[in-house]
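The block that comes next holds chain A.
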Amino acid sequence: MLTEYAFWFLSFVAVFSAIAVLVSRNPVHSVLYLVVTFFAIAGHYFLLNAQFLAAVHIIVYAGAIMVLFLYSIMMLNLNQLDGERKSTWIKSAAVIASGSLMLVLVAVLRRTDEMIAIAPPTEEIGLVEVLGKALYRDFLLPFELASILFLSAMVGAVYLSKKEVATH
Partner candidate 1 sequence: MKELLITSLLGLAVLGLDILKLRKLIFPVILLALLGLLACVGMDWGHNENPFTNNMLLFDNFALGFTAVLTLLTFFWFLLTRDYFATHKGQVDMYSLALFSLCGAVVLTAYTNLVMLFLGIEILSIPLYVLAASKKGDEKSNEAGFKYFFLGSLASAILLFGIALVYGSTGTFDTNVLQAALEDLGQMPHQMLIGAIMIFIGFAFKVSAAPFHFWAPDVYQGTPTPITALMATVVKGAAFAALLRLFGGALLPALDTMSGVIAFVAVLTLIVANTIAAVQTNSKRLLAYSSISHAGFMLGAVLTANSTNPKVMIYYVLAYGIASLTSFSILHHVSQSQNDAEEMDIFKGLVKRNPIMAGAMTLSLLSMAGIPPLSGFLAKYFVITDVMAAGHTGLVIIMILSSVIGVYYYLKVIVAMFTPLENAGRIVVSSTQQFVLILLSVLMIGLFFAAGLVEILF
Partner candidate 2 sequence: MLTIALFAVPILLAGVIFLMGAQNAKKLALGAGIIQLILSLIAYQQLQSGTSTLLSFQQIWIEPMGMSIAFNTDGISMALILLAGVLSPLIIYASFNKEFKNAHIFYGLILLMIGAMMGAFVAADALLFYVFYEVALIPIYFIILMWGHGDDKVKVTMRFFLYTLFGSLFMLASLIYVQQHTAPKSFAFDAMYAAGRSLSSTEQGWVFAGIFLAFAVKIPVFPFHSWQPSTYRTAPTIGTMLLAGIMLKMASYGLIRLALPMAPQGIADHGNWAIVLSIVGILYASGMAIVQKNYKLLIAYSSIAHLGLLSAGILSGTEEGIVGGLFEMLSHGIIAVGLFFVVDIIESRLGTLDMSKMGGIREANPLFAFLFFVIVMGSVALPFTSGFVGEFLLLQGLSKYGMIAAGFAGLTVILGAVYMLRAFQMMMLGSQKGEFAPLTQHEKTVLVCVVLLVVILGLYPAPVLNPANLSLQTLFGTIR
């Protein structure tokens, strides 16, 4: 019962703060609302027994990524938005497009009645131990590959951020 209320509450917070992210005039506010959204989503993860993931989520998104965003906003001096004046047709297009996307998605997914045989749900899946085993055994290769991804992202980011030095 409690969990049900928690679901509805978290969902409401997530959606509300998401909307707030999108419509806030001040980017800093947007970032903060987004953090709220992330927390709400983390709450969902808890509800779904993905405790470790919830923790990682908070650390990565709220901790790392959002800080990065905030840092960029500061650096680019965007704390007050100049001329965020979208033409009305873009506004209405955004509403229509996202609205109809939502409707269509809901419509197509309503038919998901036939479900494949269900394995017995376990409460164990979200535990660090289980996750760790899966990650370092079954998903070792992708885990290693992720390092390549990071390496390339790093090389790329460094390259792009490097100031062109006249003398070489």
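Regarding candidate selection, all candidates are chains of the complex that A comes from, given by their letters.
As a convention for this text, a contact is a pair of C-beta atoms (placed from the backbone, for glycine too) under 8 Å apart; a residue touches a chain by one contact, two chains touch by 3 or more; residues count from 1.
Quick caveat: nothing in here was measured; it's all calculated off a predicted structure.
A.B. asks: Name the candidate, out of 1 or 2, that touches chain A somewhere in the complex.
C.D. replies: Result for chain A: touching candidate is 1.
A.B. asks: Per the contact definition, I'd like the list of chain A residues that touch candidate 1 in the complex.
C.D. replies: 105, 108-109, 111-112, 114-116, 119, 137-142, 145-146, 148-149, 151-153, 155-160, 162, 164, 168
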